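Not every chain of the complex is shown here; the ones you see sit where they belong.
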């Protein structure tokens, strides 16, 4: 408990979290502070490239763990199963239509790569090691949740939601391709490759993350201002309960796989986090009738800050306690 | 100057649907269009803005198509099939164009 509190305190007062808070505050106060779309996208490309590359280098360094395949598989299964749990929970807690519930559920099965990045920063800051291939697990968990959610809807008699174009769009989503691609590049070029571009992808990383979280805060704050009306208390609670449910499943999976402390913590973070890049786009195509304010506000305005501030320290502390790390 | 009657169709549609719309237009034999960016907007489903966004999930574009009047219906049917279940606006106005041979 002490560790949780001190981790949480250190976390809350880090430049990263404070930058996010600044963004939220600026948006709520209706400041005209804003980061251009192109710059935000540029930063997200930088972060994906850097995190993928570093993961690949780490695999090249430490050799291929036998659990890589199992972890990928476990990730896919988790991503596919979590929406079912989320959907069931929403029918108890929320008062959403089937469509809205399925759309929300898809987000919680998938992952938030920035939450993952923030968690790796916390781990690094605490000197806790983790498997480099967790970034590949992150990529593997992006898409299955979407298919699960569409299956939920088709079960309800509503069909023709999925076509081959959509499937390609989901699987070859820019963030998946960049993450997997840079992971492979890092793996192939290894430490030598890293040495060449370290000054770009390692040293300034934390600083770029600050500005990126400032932007996320601005977008989340604007979303909260416009979308807070749509969130009934039940749905709001879901946004903070579901991460804990996901994290628990992630914990079990990580322990079963016998991952390191950091690996377990990251599995918890991935399961606990909710997508706001790939899934919203897929939902607009496949479930256009679902209300985007609900899933965007919940994912970016509630669950993301929850994980960023409280979730990550909890997950890291629990993983440390249970792995003896 | 010599001008020719034509129709100008402006379709405001979600970014994620853009390629589906233009594919449908191509299938309907329409070969020329232009895509304009959109910064933000407001409608029944609330207000939105592209500022600082990284997901393609939020946001619209405007597809403009200048077309011979006799081709209009084909285009509208193709466009309608795509926007039908989605948010979006299809508006048509009369216009005159130079160089009709290019259409």
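We call the chains A and B, going by the order they appear; numbering starts again at 1 in every chain.
By definition in this document, a residue touches a chain if its C-beta (ideal position, glycine included) is under 8 Å from a C-beta of that chain, and two chains touch if they have at least 3 such contacts.
Fair warning: this is a prediction, and the values are worked out from it, not measured in the lab.
This file describes a complex whose protein chains occur as A x3, B x3.
In the analysis below, only the chains that are shown with their structure count from here on.
Here chain A touches chain B in the complex through residues 34-37, 40-41, 44, 165, 215, 218-219, 222, 226-227, 276-285, 288-289, 291-293, 296, going by the rule given at the top.
Against chain A, in their complex, chain B makes its touches with residues 14, 16-17, 19-20, 45-47, 49-58, 85-87.
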